[in-house]
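As you look at this complex, bear in mind that one protein chain is not there, while each of the others sits in place.
A and B are the chain letters, set down in written order, and residue numbers restart from 1 in every chain.
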Amino acid sequence: MSTARSRLALAFAGTAIAALALAGCASNDPLSGDSTGDAGTTESSTIVIGSQQYYSNEIIAEIYAQALEGAGFTVERNFNIGQRDLYMPSIEDGSIDLFPEYTGNLLQFFDKDTTATQPDDVYAALKDALPDGLTVLDQSPATDQDSYNVTAAFAKEHSLKSIADLANVDGVVLGGAPELETRPYGPTGLKDLYGVTVSFSATADTTVDELVAGNIQLADVYSADPLIKTKDLVTLEDPKGLFLASNVVPLVNADIADEIADVINPVSAKLTPEGLIALNVESTEDQRSSEDIAKDWLADNGLD
Amino acid sequence: MSWVLDNLDLIWSLAVDHLRQSAIAVVAGFVIAVPIGWLAFRYTTLRGTVLTIVGLLYTIPSFAMFFLLTAVFGIPALSETNLIVALAVYAVAIMTRSVADGLTSVDEVTRSAAVAVGFGAWRRFWTVDFPLAGPVILAGLRVTAMSTISLATVGALIGVQNLGYLFTNGSQRRIVAEVFAGVVAVVVIAVLIDFALVLLGRVLMPWSRRTVTPRMNRMQAAHA
Partner (left out) sequence: MNLFLDAFAWIFSPDRLAGSLTLPTAIAQHLAFTFGSVAIAAIIAIPLGWLIGHTGRGREIAVFLSGAARALPALGLVVLLVMLAGVNLKTEAAVTAFVVLAIPSILAGAYSGIEAIDRTVIDAGRAMGMTEWQILFRIEMPLGLSLLFGGLRSATLQVVATVTIAAYVGLGGLGFFLIQGLQTSDFTEVLGAAIVVVALALVLDGIFALLARFAVPRTTGPRIRRRPTEPAAVPVLQTSP
């Protein structure tokens, strides 16, 4: 009997020690989203950087992180968070300090009915639309926005140059992420603005593959996606401004904005549209990690 | 293959997070399941209800469970806490039945002997019933641990950082090696934990090695 008891006690003790060890060497918790946790101001020396669940956004976040570390800040990474509803409150209350964002999409998040479409207008409107506590630093020339693409062959066959030309084509199936269906620039926007009727298929990560295979005719692809070049896709022009310009822009907690502006703004300035695509190529084709890509990019641009 | 070698530290840190989340869920599930299982065993009128309820909990698909928890308990949907609570619920569902069955499987003669010798209820539970129910409970614990470790990957869909990240990230970047590495990592960890639990069982319950094997059971049954 006592053997069983002492063994049991031994087991509990062992488990407890193992648990503590595990907790100790565990990396930082991803954001819990609790407003009760980590509220208030962060220490000025630790900057918490978040990123979306998007590999390209993670690269940019990693670049910002390493730039700040190079400048002497302590950085905590909270990557892969998800969508805006979750991390917005955390940025406002200071659990996250910096988040790489995209001007157009962010503006639509705060102001669904905005009419701004050109980059500078969008940036200005964004600055107004942000709630107190949040601000944005300088926007980058690099863009990564939704765009409608077709295969080169399809474009040739139907003489397509702009989205408006699609009105002459029947049976067009649009593919993209599931939420595209409800977005203002989705099927409804196509109908309202260009008079183009499409049916929708949620193709998510396989969108380009489906387009190339011919299962869909029109695809929503991010403009910084390297597949546009490698698969020879044609991006249809958007004269009526269905899509807002979406430049990379750092979204920051207003309290620490001044502190990190001197580090972050030069970084944003050096990021070009072609440069961003090149970074994405390194991630998808060369399969390099965000860390390595960021390190090399900062070195190449003299920012480390 | 080269992707795996280049990203070993990423896989490692994700694995550590993964284990931590799973361990908390399994331990919590175990701790909660023991008293509930005991209730189901002790009060036979409750047994049916309790087992039905936990059975129903187990029926709830994982991806849906997260949002039900948010709606009912207000846990933020996209948080690690939500994942761990959901995993713990499934752990309780599996373990409760194991605990109840394990306690039921204890030989009535042994239990009567303990009573005759003069053990009080508390002492009897911890020194007789529980240890003897050990093998069955351990079997349930092994199943729970394996299920939890593989189920935790669904957390990637709610943005929780663990080995499931390798699936969503690999899917986005179209890197097969990354997704494959994730699958292998999860299976390897689950199998390792399973071995660890078996070893733990051998250490804690040396007498259990002498329990009947299936073959012996058939012979016993034939002579019953």
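As a convention for this text, a contact is a pair of C-beta atoms (placed from the backbone, for glycine too) under 8 Å apart; a residue touches a chain by one contact, two chains touch by 3 or more.
Quantities reported herein were computed from a predicted structural model and do not represent experimental measurements.
Trainee: Specify the shown partners of the omitted chain in the complete complex.
Mentor: Touched by the chain not displayed, across the whole complex: A, B.
Trainee: Of the residues A:76, A:111, A:165 or A:209, I need the one that contacts the missing chain.
Mentor: From the options A:76, A:111, A:165 or A:209, the contact with the absent chain belongs to A:209.
Trainee: Touching the hidden chain in the complete assembly: which of B:43, B:63 or B:207 does that?
Mentor: Reading the full complex, the residue touching the unseen chain is B:63.
Trainee: Residues on chain A that touch the omitted chain in the whole complex?
Mentor: Counting only chain A, the missing chain is touched by 82-85, 177-179, 181-183, 187, 199-206, 209-210, 213, 215.
Trainee: Against the chain that's been left off, what residues of chain B make contact? List them.
Mentor: 47-48, 51-52, 55-56, 58-65, 67-68, 70-71, 77-78, 94, 97-98, 101, 105, 135-136, 138-140, 142-144, 146-147, 149-151, 153-154, 156-158, 163-164, 166-168, 170-171, 174, 176, 179-180, 182-183, 186-187, 190-191, 194, 214, 217-218, 221-222, 224
Criterion: only the chains that are shown with their structure count from here on.
Trainee: Taking the touch rule as given, give the residues of chain A at its contact with chain B in the complex, in rising order.
Mentor: These residues of chain A touch chain B: 1, 4-5, 7-8, 11, 15, 18-19, 22-23, 25-27, 29-34, 53-55, 79-83, 86, 205, 283-284, 287-289, 292.
Trainee: Considering the complex alone, what residue numbers of chain B touch chain A?
Mentor: 2-3, 6-7, 10, 13, 16-17, 19-20, 23-24, 27, 76-81, 126-128, 131, 158-161, 165, 168-169, 171-175, 177-178, 200, 203-205
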